[in-house]
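The complex appears here without one of its protein chains, the remainder shown in place.
Letters A and B mark the chains as written, and numbering starts fresh at 1 in each.
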Amino acid sequence: MVYDKRVDGRKFDECRPMEAKVGVVEKAGGSAMFKIGKTVAVAAVYGPRELYPAAFQNLKRGVLRCNYNMMAFSGSGNRVRPGPSRRSKEISLVTEKALFPVLDLSAYPGSVVDVFIELIQTDAGTRCAGITAAAMALADAGIPMRDLVSSVAVGRVGGKIVLDLNKEEEDYEGESTDIATAFSSRTGEVTLLQMDGEVKREELKKALELARAGCEKIRELQINALRGRYKG
Amino acid sequence: MGQMIISEKSIAVPGEVLAEGMDYLPGEHTFRDGERIIAMKVGVVGLFGRQVKLTPLSGPYIPKSGDIVIGEIVGVGIGGWRVNIGWHFEANLSVKDATSDFVPRGENLSRYFDYGDYVVCQIVNVGGAKVVDLGMKGPGLRKLGVGRIFRVPSSKVPRIIGKQGSMISMIKESTGCRISVGQNGIVWLGSDDPAKEIVAYKAISKIIDESHTSGLTEKIKGFLESSKNGL
Partner (left out) sequence: MGDIIKQHLLNTLSNGLRLDERKFEDFREIFVEYGISSKSAEGSARVKIGRTEVVAGVKLDVAEPYPDNPDEGTIIVNMELLPLSSPAFESGPPSIASIEMSRVVDRVIRESKSLDFKKLCIKKGEFMWTVLIDIYPINNDGNLFDAASLAAIAALKDARFPKLDKDNKVDYNEKTSKKLPLESEALACTVLKIGNYFIVDPSVDEESAADARLTVGVLENGTLCSLQKGEDVALSIDDIDKMVDIAIKKTKDLRRALK
């Protein structure tokens, strides 16, 4: 089945409508909300703070610890049983690897910087929304960063390379591949890359270029949200 | 040759290019990438000679030798106390750095400072990954009495204190409150008049919310005067 019109009418290189806001959790050191289509992620940063047990402390620099969680009512079908799952633990890990390359934690040896990500509503692209929110939250917290990280999924749906899949596209019957990416947009370097499905070798580069362009747009929103906190 | 890409007094965000050209030098909270100076925090851009600096609008307090800080006693030991100054390790206050009095060995130190007491100290040494030493021998360094204690972002402390203490003095004079501000972002307010104490608290909250705007001194002055008239 040829996919020549997207289910929601978007262009193949168009993201869903997005919204970003910073400073949404007042008790946290930094926080942000990122919404893309119907996927809503909130991220909050605490730290640098003491890391237990001491055996895990790195005496040369602070340690980054990410925790991704879906609220029980945020899935698309049944209630999601609360608590960490293998999936959420893996996402927590790749989130940490996506953010760490831009951070400079050398001023906080022995500490931990905790990033908590919660999904309030989901419609695919959840780990990407979480990373995008987390990057803003880290900047909002004043953690030194060489760049923001922006994250979006690309994929292959019905033979077409598309940007920012929604759940319907992820579940597309013909055939669907989804590729989660994250970029340090200033340098254009990739910090997250995961693929679930098949893609032709020659399509990969095109998909990654499409993702990078998408991330540049997301970065603009992140920058405006961070600056927007101090308007007026 | 070179040019500022983001003008002074504007707000920059991590990863943004602040200036281009080898003429410029990377100051605090920025770094050089090739010919460009890049921001590492959300902050206000400043140019000092050739140095491009950022004044961050948020960020954890990092202990520096010489800083005056306010901390909570969280441990009473044999040779001294452990103090929480908001760093991810507890700071040490040894007996010999705390007082010139003779304190016999084995004396119960909670007689001097007990759990939950708040003290104004100076950081005398920052060493290694886990060491912050405090001292209390010096003017103004003391145990604090009953008062209102709250946290402010340490990045805003310079604005709260003001040039040569002008801002904090203005609040003290107008409200009659005693105020101690630690570089680590802990503030202590003492007053016999709870209503005036709330005015001082609100004035400080206002500084925090509007620290990045201009004309702040005038705004706070106006607020203090109208509060006085209201009382």
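Here, contacts are C-beta pairs under 8 Å (C-beta built on N, C-alpha and C of every residue); 3 or more make two chains touch, one makes a residue touch a chain.
As the structure is a computational prediction, the values presented were derived from the model and not from experiment.
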Contact residue for the chain not shown (choose from A:15, A:28, A:182 or A:223): A:28
Residue among A:67, A:187 or A:224 that touches the chain left out of view: A:67
Touch residues of chain A, complete complex, unshown partner: 24-28, 38, 40, 42-44, 46, 49, 67, 69, 71-79, 82-83, 114, 116-118, 120-123
Contact set of chain B toward the excluded chain (per top definition): 72, 115-118, 144-149, 194-195, 197-198
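Quick note on the criterion: only the chains that are shown with their structure count from here on.
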For chain A paired with chain B, centre-to-centre distance based on mean C-alpha positions, whole Å: 33
Chain B partner contacts - residues on chain A that touch it in the complex: 29-30, 47-51, 59-60, 102, 104, 107-112, 139-148, 184-186, 219, 222-223, 226-227, 229-230, 232
Parts of chain B lying in touch with chain A, wherever the complex brings them together: 11, 13-17, 29, 31, 33, 38, 40-42, 56-60, 62, 88-89, 129-130, 155, 212-213
